[in-house]
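Up next is chain A:
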Amino acid sequence: MSQLTAPTLTSPARAEAGFLRVLAGQTVTVLRKDLLLEWRGRSRLLSVMLFGLVTLALFSFAVGPDSANLRAGASGFLVLALLLSSTLALSESFRLEHEQRAIEGLLLLPVDPTAIYYGKALGNTIFLCLLAPVLMWVAMVLYAVEFGALTLVKMLGLWVLAAAGLSAPGTLYAAMTSRLRSQDVLLPLLLFPLVIPVLLGSVKAMDLVMTGDPMSQLRSWSLMLLAFDVIYWSLCGVLFQHAIEDP
Partner candidate 1 sequence: MTQRIPWARISWEHWVAGCGLALLLVGTYVGLFVAPPERHMGDVQRIMYVHVPSAWNGLLCYTGAFVAAIVVLWTSRPKWDAAMVGMIEAGVVLNALLLVQGSIWARATWGVWWDWDVRLTTSLVMLLLFAGVMALRSFVEDAERRTTWTAIATIVSFVDVPLVYFCVRWWRSLHQVQSTPETVDRAMVLPLRMNAVAFLLLAIWFAARRARLELALRRRDEVAVPERRELVHA
Partner candidate 2 sequence: MLDAAPEGVVAGGWSYAIAAYVITALGLSVYAWSLASRLKKANREENKP
């Protein structure tokens, strides 16, 4: 009898691998559905982009035309514009589900709630990353900052980390608050204090990228952002099923 028999279908490792594959498949399905809806309703992306631009302009007016001040605060303004735009993006991502009670249909299907979470969170992250090129370009112009090619790549990397950090708890809270009357107030109220590490980390990191990093601190800030992302993508994935199940 050969000892190289194939593992049985009921072996735990195989079952777990199978489950992960199913989860990944469902996640991709949810993501594709959301991206397709986004593509069909492109005006929403454009509106949020425009809102981000308006925010960037408002900072210029608030801080004054002194270009030194603007350049010093450029990373802060950029990240704040991302943060403010994210509340619009996140709240919309679940509002669609409650129109015509689509979410109940979604829950009736044999889709794991975790897959719904990761699909939606990835969709939100992608949405926020799409804002990057436009907002960064406008910030360069308004705040008189120069980006080289390498700087741009680093900035985009940090933007992805920040967007992921906002999307993880944001998707969870958006799912909860979308069922409540005062969603517009509650989502920012809950999210903004929570993502202060993302705000601090990305502002400091982007500032170092734009103005120079004599003490090589960029690595620590990037790792901190990454740590936040890993912690919250895991934690919120676990908690999401409790957030959307019906009592």
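The candidates were selected such that all candidates are chains of the complex that A comes from, given by their letters.
In this text, a contact is a pair of C-beta atoms (placed from the backbone, for glycine too) under 8 Å apart; a residue touches a chain by one contact, two chains touch by 3 or more; residues count from 1.
Only a predicted model underlies this, so the values are computations on that prediction, with no experimental measurement involved.
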Candidate from 1 or 2 that touches chain A, complex-wide: 1
Touching residues (chain side chain A, partner candidate 1) in the complex: 169, 172-173, 176-177, 180-182, 186, 189-190, 192-194, 196-197, 200-201, 204, 220-221, 224, 227-228, 231-232, 235-236, 239, 242-243, 245, 247
